[in-house]
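Reading through the structure tokens given below for one structure.
One protein chain omitted, others in place.
== chain A ==
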């Protein structure tokens, strides 16, 4: 598909889903309330409860879709995904440590920044272990180890909390949710997600060149070191900030690029922005689904994403095995 029609179609899908997401709730509230029109109570519910939820779903989805596409482009491996290789889990650990040590209370931005720091550690470790070609086995094994360790330390930190309710939030950090998040959370995450996404979008030309091999890419004037640095910092900022406010939502970065690859052709640069839009649409849909299926039970986003994503993941492993 040509870029312009693709961008238009995906953009329209995201806008339609945003409108749908804002319209779902316990009372029919016209969308005009978003801009302050109508009943004051409706304006408050729309602006302070529904807007942060919908906007965060789109933001988190865009960050995860884009990061997944970028990592897959760099490692040339369709299994590279922030959730599966432990980047999201490490970001969640950083966020939990920032919250439980009281750091986030002293300095608000400490929350996304700590998540960024831990996510960067995980990305760096994975790049180091998987090497430039990203062998599937090393990638997945390293991912299992990093995820398990991050998950265990997250549980430990929450178990040590003096607040008896803290342990219940282990599920949130491992499965993710945008329910009842406030505008404060949106304001914390949005700037870093924007910076990270901008860094990732600059890698498009480099990733296109990399499809010809590393030597060819260098011959085309691509600095592999700069590319790697943009990828590392971009992924860490986007995934870190998104995870710091919404928990670790898995499989978005796996499912979305996989669905969009056929319409983007063999062009990683095109897949980048397409996956950002597709990711936003995916998480918005998942969040609409959790509210329609069990409105009063606070179903986590990760539940829906894993039900969609895990079979696809198994299918990809099967194909990778056949190719080997």
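To be clear about the criterion, a residue touches a chain if its C-beta (ideal position, glycine included) is under 8 Å from a C-beta of that chain, and two chains touch if they have at least 3 such contacts; residues count from 1.
The rule is simple: contacts and distances are computed from a predicted model.
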Choices "DNA metabolism protein", "LacI family transcriptional regulator", "Iron complex transport system substrate-binding protein" or "Acyl-CoA dehydrogenase" - which one is the UniProt name of the chain not shown: "Iron complex transport system substrate-binding protein"
Option touching the unshown chain, where A:31, A:117, A:149 or A:183 are the choices: A:183
Absent-chain contact - pick from A:55, A:99, A:174 or A:303: A:99
For chain A, the residues touching the chain missing from this view: 25-27, 41, 44-45, 48-50, 99-100, 102, 104-105, 158, 161-163, 165-166, 168-169, 172, 179-180, 182-184, 295-298
